[in-house]
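Every protein chain of the complex appears in place save one, which is left out.
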Amino acid sequence: MSQHPVSPPAGHATSSAAMVRTLGVVATVCGILIVSAYQGTLERVTANKRIALERAVFRVIPGAASMREFVASRAGVVPAAEGAGAEGGVRFYAAYDAAGQLKGIAAEAAAMGYADLVRVLYAYDPRRQAITGIGVVSHRETPGIGDKIITDAAFLTNFAALDVRLNADLSALANTVKTVKHGTRRHPWEIDAISGATVTSKAVGRGINDSAQRLLPLLAPNLDKLGRPAGRQEASP
Amino acid sequence: MKAPIELRSSPHVKRGVSVERIMRNVVLALLPICAFAVWQYGLSALALIVTVTATCLATERFFNWMAGRPGTLSDWSAAITGLLLALTLPPAFPLWMGAVAGFAAIALGKALFGGLGQNVFNPALVGRAFVQAAFPVSISTWVPAFAPGRFAEFIPTTFTLPLMAPPDISAWAKGALDGFTGATPLALWKFENQVTPPDAFLSGAATASAGETTAVLILLGGLYLVARRFMDWRIPVAVLGSAALAAWAFQLWDPARYPDPGFVLLSGGLMLGAAFMATDMATSPVTPLGVWIYGALIGVVTVMIRYFGGLTEGVMYAILLGNALVPLIDQYTPPRVFGDVKGTKP
Amino acid sequence: MALPGQQELTHLEEFMEGVWKQNPVFVMVLGMCPTLAVSVSAVNALAMGLATTFVLLGSTLLVSLMRKAVPKEVRIATYIVIIATFVTVVDYLIAAISLELYEALGAFIQLIVVNCIILGRAEAHASKNPPLRAATNALGMGLGFCIGLFALGAVREILGAGKLFGVALFGPDFQPWVVMVLPPGGFFVLGGWLLLFNWLRRRQGGALKPAEGHVHG
Partner (left out) sequence: MAEASLGQIFLATVLTNNFVLAMFLGLCPFLGVSGKLNTAAPMGAATTFVMLVASLCAYGLNWLVTTFHLEFLRLISYIVVIASAVQLVEMVLKKYSPALFRALGIYLPLITTNCAVLGVALFQTARDYSFLQAVVFAVGGGVGFTLALVLMAGLRERLHLASVPDTVQGTALALMLAGLLSLAFMGFAGLGAGE
């Protein structure tokens, strides 16, 4: 190339004004790019997120047709949009059937497993005071061993009706949810571990216990506030 | 006490005769353990030992040919790797996976670095760690020792087609021996808080890898090598001593939760690892103080992984981590003065 | 890149630079962090490759267009801002296209910012060449990066899951080599590819240097 390097010859320090001007131009161009990308994709991204979330929640609460997101804290239960920043707030999802009746509650639980956090979404039925199903949100457990928490039918039956009743003064669970050795489940609040995947099974139990201990006492006095689905979701067939 | 120090001090052993002699004796010390493993587990164990060793030899041959070096099969080192590796595998391990382990052991553990004496990790353990990560289900599938039909039939998983998943044999294993639980003593302790009595380890009835239940034979083999000055006695002593000490301290702290040191020493692969793998000359420290540090580290890390990790057994990883630390240990411990005589403390 | 005093490359040669002679993955060993972390499957690997190519192309074009206006004192700052902009854009685009993919790639999309290929191209090539030439070079580099990532992702997916692009190759009884989708597998597969390239080079005459380059993020 015959052309010289573009940078200005040495010795000629660029004036501050030129630098500021250039940076200003760059910042403007970049700002426009970012904001337009953000605005352009916002709708799709939000829709994608909502669909993914709904799919996950509807899978653990069969028969649900719509859902709303809430935050429970000491101050009570409020829709997520209003209470996002509440101190110690626990996020959960209320699912409704086609007639608008509360079908169940879904919330996320997480605990350290074998390789990383195991995150599950569990369904809670307030009428039966029991957990009625789980779905795995994410995990990095060993394929073939730890991922049995998704595939092992026997393990999943633990969550057909896992007892999470509250104690008399509604301050905590009446019985700690606990993972026990494979084949020794005696109580409805125990989880029968998968043989050979004890660490992961225990993580699921611990995560659910931690989450339920925090969420359910906050939720119990406020169940009536969950009411009916917001109007928008009625559209879904 | 001249021979061991001379030989240990240099990884680049030029005197092929000495290397060959040591290696041959190590194989000799391993053979009774192999024979006992075959007696315990029958045809499948024999097939596994033969396959893994043959793969190691073939891989060694192949890489020598690639590098245009003369064959080094005659130094027995690849055979040792093969035998040791086979002894650390569960007897029901499919043969094709055993072959993968053998290949990984030599290729990743040895050939990569230029062959004998140049490797930085114990090759047998590299192979074991590779298949542990690759086939986590198969490597924790156990079968009972002394099953009545062990010399009449192979374990159903042995002849799994290459690349294919082995069949589930838990029902078969229960049928092969009454009351078989399919869990190793370490898993029983960790997840069910049951301590296996020591006599199960001495008789070989404990559920384990092919060569891990024979504490007596391992000790005898080790003693033989020490007596003939082919092995640095300090390493196994440091490994076992520190593991026992750590176990003892934990037991003092909470006797209900932690088992006694005897259980820690006898269970799993600690004996085999301490005697035959941690002592690998190329991958252990050169300085006398370094040797003690290295051994103690392996013992303590093993106990830590067993007690607090997700895995039931930690010897393999402890030794590999020890291997990784060897250059640092050598760097920061005072080197042996040339011509130093054994017994003078550094 | 055209060194001073060197014959100017044709556009085709400029393009092929990155694809073959200076392949960012196999020859220069650049941008390893995202390469290894997300290459557990061919789809993830390709998505990451395309995202990087997009950022590479966008930022080199912009840098090249502005090359005469940017004072050298603030040039690195400018480049970083430009690159970060395109990464943010691609981050939103991927989230809009597929949330699943977005979650699989995770924070590694945003880590494209510190991928040295991009800053390296901006500094060494785009700041000295007109837009068309810079873009051609960037496309070549991007394609080379995609090929490298794909080679990694394909091996890891085939052995680690018995599949390619999610299609089972060996039937239902295949035993996955779990290690391949774990971190050690990433190192081994990339190391293996480099060994293969070294070996091929050596056989081709050995005049070429081994594939050891500047190792950067």
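Residue numbering begins at 1 within each chain, and the chains themselves are lettered A, B and C in the order written.
Note that a contact is a pair of C-beta atoms (placed from the backbone, for glycine too) under 8 Å apart; a residue touches a chain by one contact, two chains touch by 3 or more.
Everything numeric in this text was worked out from a predicted model, so none of it was measured.
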> Which of the visible chains would the unseen chain be in contact with across the whole complex?
Replying inline: A, B, C
>> From the list C:V19, C:L93, C:C116 or C:A161, pick the residue that touches the absent chain.
In response: C:C116
>> Using the document's contact rule, name the residues of chain A that touch the chain not shown here.
In response: 30, 34-35, 37-38, 110-117, 199, 202-203, 206-207, 210
> Mind pulling the chain B residues that touch the left-out chain?
Replying inline: 11-12, 67, 108-109, 111-115, 118, 120-121, 126, 129-130, 132-133, 301, 305, 308-311, 314, 316-318, 320-321, 323-328, 330-331
>> Need a quick check: the contact residues on chain C for the chain that isn't drawn.
In response: 29, 32-37, 77, 80-81, 84-85, 87-88, 91-92, 106-107, 110-111, 113-116, 119, 179, 182-188, 190-191, 194-195, 198-199, 202, 210-217
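Throughout what follows, only the chains that are shown with their structure count from here on.
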> In graph terms, with chains as vertices and touches as edges, which category applies: line, ring, star, complete, or other?
Replying inline: complete
>> Averaging over Cα atoms per chain, report the distance between chain A and chain B in Å.
In response: 44
> What whole-Å value do you get for the distance between chain A and chain C if each is reduced to the mean of its CA atoms?
Replying inline: 33
>> What's the distance between the Cα centroids of chain B and chain C, rounded to whole Å?
In response: 41
> Considering chain B alone, which of its residues make contact with at least two other chains?
Replying inline: 136
>> Please output the residue numbers of chain C that touch at least 2 other chains, ranges allowed.
In response: 178
> Touching chain A in the complex: which residues of chain B?
Replying inline: 136-137, 140, 182, 190-192, 310
> In their complex, what parts of chain A are in touch with chain B?
Replying inline: 114-115, 142-145, 181, 193, 195-196, 198-199
> Contact residues on chain C for chain B in the complex?
Replying inline: 170, 173-175, 177-180, 182, 184-185, 188
